[in-house]
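Removed from the display is one protein chain of the complex; every other protein chain stays in position.
Moving on, here comes chain A:
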Amino acid sequence: MKKRLLSLLLAGVMATTMVAGCAKKPGAEGGEKGASEKGYELALITDVGTIDDKSFNQGSWEGLETYAKDNGITCKYYKPAEKSDSACLTSIDLAVKGGAKVIVTPGFLFEAPIYQAQEKYPDIKFIMVDAAPISPEKEVKINDNVSSVFYAEEQSGFLAGYAAVVEGYTKLGFMGGIAVPAVIRFGYGFVQGAEAAAKDLNISGVEVKYTYVGNFDATPENNAKAAAWYNNGTEVIFACGGAVGNSVMKAAEAAGKKVIGVDVDQSAESETVMTSAMKSLSTSVYDTVASVYKDSFQGGKSVTLTAKENGVLLPMETSKFNKFDQTKYDELYKGLQDGTIKVGNDTIATDASKLSSDYVKVESIK
């Protein structure tokens, strides 16, 4: 009798969840928009992050989704089952089978998979964000059906670093996710920005703690690390690694300190976010997808979006600055655009501590 009651209960629970599942329309999942028999024309394949990482994947997806909505095209995202080349390739196969004509792949994970896929599917257009197809022999080879988009993250980091020092902070921190080129560019730019501001304002003794935490997740370890830095006097941390930011923000809330967000405008995430070092992910994905449909797709090469193309920016409206104002920002931005301000990228040093100068002391923590 007891058993029967229990199984009845379990069946009841299952039935309710199923009803609850059906009550929502299928489109609410976010991944699928306007399924048709032809499948989904625009596809995005995520990297290790999720589609709603409030950062890299989400930014790219928003661009794609907006274009799809504006033009009544179907779209869908896919998530590789695991972090491996074969899983990424399988997702690409899946997307093609699902009817994809344009596939957007954000992240360096796709270097090798796209190298294979560009040969396998010559009729499909691939848009790579922050990566280019790389052969097993480490050679870059971009076919005509692939467009690879890079950003000058160092300029975005530069603006953030400059702003932080203008705001009066002299103890800065940089907490990157994994040391991939984009993250390194952000970090090096950040240090150079702090240095430039210190030089302009003639402040000496700016210190930067610099590390890569080795993941893109919100973990108690990352939280403790940030808390330790804040406790030790660090005033603002540039959290440059997806969900790592959430751990840092939590520590900042407890310590009453500041955070600089990354990739997209993260001011809504926490009160402590002073500004965000952005790159125009959604705009550039939107534009590149649009170019496919306007027959102006420029495949076969990689483009680096800099300040000149408005590829990098700080969201001045939502930033909480006291001293760093729009005029200063415009001045800097103009300098970046016309080349009077030069910011080195990830190739200028092998280690962040080598960026130390008379004005800025970088302590690289392994």
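One rule holds for everything that comes next: a contact is a pair of C-beta atoms (placed from the backbone, for glycine too) under 8 Å apart; a residue touches a chain by one contact, two chains touch by 3 or more; residues count from 1.
Just so it is clear, contacts and distances are computed from a predicted model.
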Among "ABC transporter permease", "Lrp/AsnC family transcriptional regulator", "Cytochrome c1" or "PDGLE domain-containing protein", UniProt's protein name for the complex chain that is not shown is "ABC transporter permease"
Touching the hidden chain in the complete assembly: which of A:Leu44, A:Ala243, A:Leu281 or A:Ile341 does that? A:Ala243
One chain isn't shown here. Among A:Glu82, A:Glu119 or A:Glu221, which residue touches it? A:Glu221
Quick one: which of A:Ala179, A:Ile203, A:Ala254 or A:Met316 touches the chain that's been left out? A:Ala254
Residue of A:Phe108, A:Trp229 or A:Tyr333 in touch with the missing chain, whole complex considered: A:Trp229
Which listed residue, A:Lys209, A:Lys257 or A:Lys279, touches the chain dropped from view? A:Lys209
Residues in chain A touching the chain absent from view: 3, 6, 20-21, 24, 28-30, 50, 52, 54, 209, 211, 217-225, 227-229, 231-232, 243, 246-247, 249-250, 253-254, 269-270, 365-366
